[in-house]
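Every protein chain but one is kept in place in this view of the complex.
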Amino acid sequence: MTLTTTPPAELVDLSSIKTVKQVPYTEYFVSGHRTCQGCESALVMRYIAKAAGPRTIVLGSTGCMYVANTSYYTTPWVVPWMHTQLGAAGSAALGAAAGLKVLMRKGKLANELINVIAFCGDGGGADMGLGAISAALTHAEYRFLIILYDNESYANTDIQLSGSTPYGAVTTFSPSGKKRRIMHTRWKKNTPGALVAGHPDAAYIATACASYGVDFMNKVRKGLAAGGPAFIHVLDPCPKGWHYDPQLSHELGKLAIETGIWSLWEMEDHTVKLNGTTRAIATGRAKRKPVREYLSQQGRFAHFTEEDYALFQRRVDEQWTKWLIPGVVSFGIEAGTPLNTPAPAAADV
Amino acid sequence: MGAPTASGTASPHQNGTATTSASWSVEVVYRGIFQKRLANRISRGVVLGARKEGKVGTAFARYGDSPERNGIPAKNFAVVATDEVQLESSLARYEPESVDVSIVVDDTMCKGVESWAWYGVQPINKLVVPGGSLVVTSDKQPDELLRAVKVKPYAYNLVVVPSPVHAGVFAPEGSASFAGLWVDNDDNTDFKCLVAVARVAPQILTLDSVLDIVRERTNDEARVEAARAIYDQIKIRHVEPGEGSTVDHEEYQKPGWTQMREGIVVEAMQVGTRNPLYKKWSTRTRRPLVNFDTCIKCTQCWLQCPDECFEVTPEGTYEVVYEACIGCSICEEVCPVPDCITMVNELAFDNNDNLYPMYASDPEGYRRFLQQHGIALHPELIDKAKKTPAVHQQPDYPSKKQKQPVVTGGEE
Partner (left out) sequence: MVIAVPPHTTSNAARPKKFEEEELLLTGSEAIAHALRLADVDIVGAYPIRPYDAVMQAVAAMIADGKMDCEYIVAEGEHSQFELVKHASAVGARSFVGSSGVGWFYAFEAIAVTAGLRLPVVANVGNRALDDPGAFGVEHNDALAVRDLGWLMTWVETGQEAFDAAVIAYKVAEDPRVMLPCAVSTDGAFLTHSQHLVKIPPREVVEQFLPKYDLGDRLFHPDNPITIAPQVDQDWLTEIRKQNDAAMRRAPDVIREAYREYYELTGRQREPFVEEYMTDDADYVLVGQGTIAMPGRVIVRRLREQGHKVGFARLKWFRPFPADEVVERLGRFKGVGIIDRDYSFGSPHHGGVLFTEFRAAFYDSPKRPAMINIIGGLGGREFTAADGQEMFNLLQQATAGELKTNVHWIGVRE
């Protein structure tokens, strides 16, 4: 097809999905991808495509969701999809969105709303490509959505630790051995917190979890409807990397939230809101489950001792008792610091 | 395909080492990730065992199968030779052209395997030479397995390494593989497989070499004796040409560079279709059976399936598309109705047809079918279930009728 100036019918549906029964039936990411049994990252892809609908182009950076899905010389994508490089989700989204914008402005392409979505894994996005994502989120004039699917490792290369791997987890770069029982002593960095704190021109930033599919799909739609650069960080359990029976994938995602290890929140209109179970925990309506319930079901923590569980629990407790906003910002604030500066009276302006 | 081993005149069933220069190949077909360590121990065991007899060898995983994915079939190889010159023809290659012994450590793979590195489903015995052996770890009888294994135009042996039925949380009774799935059980499966090789292909390695390996690894004479005992328990079934399954699998034709589109472009999938180039059913060891009577149309199975396997029936319930299902069991976990979705042994089925048509045309027959698989029917739940409202309706995808891009935007 050549660049077309004929406008399409209005086909972008970004309305809120109120209940599970309103989830659209049509798949834009179909069966026949070489992913593991129980792969929640593939479920994330399915939800993204389903929520965004047909007027969408997807840029997929290198990782499981590239290699597993489109090998060999095949594809499960209905919507147009293009490969981009490991650390390039941010720049790919920016370039595609900017290209579409200028073509429409110059009249070389029909003016319409096109969803531009770029995805990256935690390795490609939170490590290598963080700079590119950060730069992209400063461009208020373009609209696109960057989605980081976090299975807490470089999974496609057979599971190596990344900056998003939890403390103590076994990976092929951090095996548990006789001399060193725990090789990975870094705490998981708070990527969505870092991005929401530092990018005042981002239109929408949120966290999600594959086990909360309706919440995630609504966030995808909000990100696309926000009218500027948007980012969602979604946690998805990985049976291969986390060492558990695939049938537990859905349950483990829920436990990540219920233990308070991962938090569900969103920033829209420059306001952060906690969502769902996270909100219930923060307001005291629900009690956090002990982290042991979550960690002990995963072989990647099989070497954990009582001390390790205690350390992990302590750090998670801090997220909830010391951080200014649980799960969002990774610091407290000096006692007595006023939090909301009142708006100046008209005469002072 | 079907040619004898690369070189040498040794017959696979001669006892003792061959005096002529020769090489032999063994493959291990296994469930990716789950049985990775097991497969590695077997192929290395072949090489290290043969080494005790003065042979040289190499062991390697099939590169295209890497990175492995949970459950997706993968292959490991061991090539053993009398000398380096013979060995060299097997080096710097992705896989041997043929194998003397193929070891299958999950019997559901007898139905055929579609791995990473392959296009379309391949017969499990594809590489086995005339007179060679297909060794399967199973609690089934050889004849039962043979029903699933593709016919060959020549004779070979189907060898069963027996196991007791494995009962447990993640591998229920009648399950496909005793070798354990996501947990790596050090349960002697590797030794049993090596013993099987010694039994049917002693020119590769002898029983004594295998027992030496067991001794070295375990330092446990009881396990050495257990391995020796397996030698006589192995069942060898001679397979005639034409015996087995005649189910045909598609051949995939790769286009040439003048037919391929420029710019590394392939056509996208159409709405309402599934990727025909990767059907993925050979990844599963168990398949979910749905009780359409008690389904309350909560949509959870459909929603939580990472492989988009569920389709809505005319009644608003959900059925499994077995060509696409990889048997992860998430649907069984998330279904809120007791025994509405139950995972059962894949080997009991010889096709991937959807099962709702059976229920629609003969509901009583379908209920009996569920009961035959040990599934409780819960008749007390049926009335309420039938009254639940349908959420989805099967759309009329134009792509099923004509080739046009579809631009519907989701509907109810």
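Order of writing sets the chain letters: A and B. Residues in each chain are counted from 1.
Operating definition for what follows: a contact is a pair of C-beta atoms (placed from the backbone, for glycine too) under 8 Å apart; a residue touches a chain by one contact, two chains touch by 3 or more.
What you are looking at is a predicted structure, and each value in this text was computed from that prediction instead of being measured.
Colleague: In the complete assembly, which of A:V78, A:A126, A:A230 or A:A256 touches the absent chain?
Modeller: Touching the chain that is not displayed is residue A:V78.
Colleague: Give the residue, chosen from B:L87, B:V266 or B:M358, that touches the chain omitted from the document.
Modeller: Result: among the candidates, B:V266 touches the missing chain.
Colleague: At which residues does subunit B meet the chain that is not included here?
Modeller: 64, 94, 117, 119, 254-257, 260-270, 405
Colleague: I need the residue numbers on subunit A that touch the omitted chain, in ascending order.
Modeller: 1-4, 8, 54-57, 59, 66-67, 70-75, 77-85, 87-88, 90-92, 94-96, 98-103, 106, 108-109, 114, 131-132, 134-135, 139
Going forward, only the chains that are shown with their structure count from here on.
Colleague: When the centre of a chain is set as the mean of its C-alpha atoms, what distance in Å lies between subunit A and subunit B?
Modeller: 34
Colleague: In the complex formed with subunit B, which residues of subunit A make contact?
Modeller: For this pair, the touching residues of subunit A are 8-9, 11-13, 20-40, 42-43, 46, 50, 53-54, 67-68, 71-81, 155-158, 213, 239-240, 243-251.
Colleague: Across the complex, what residues on subunit B touch subunit A?
Modeller: Subunit B residues touching subunit A: 33, 66-72, 116, 119, 170, 181-182, 266, 268-280, 283-284, 298-300, 303-309, 312, 321, 323-324, 326-330, 332-334, 391-393, 395, 406-412.
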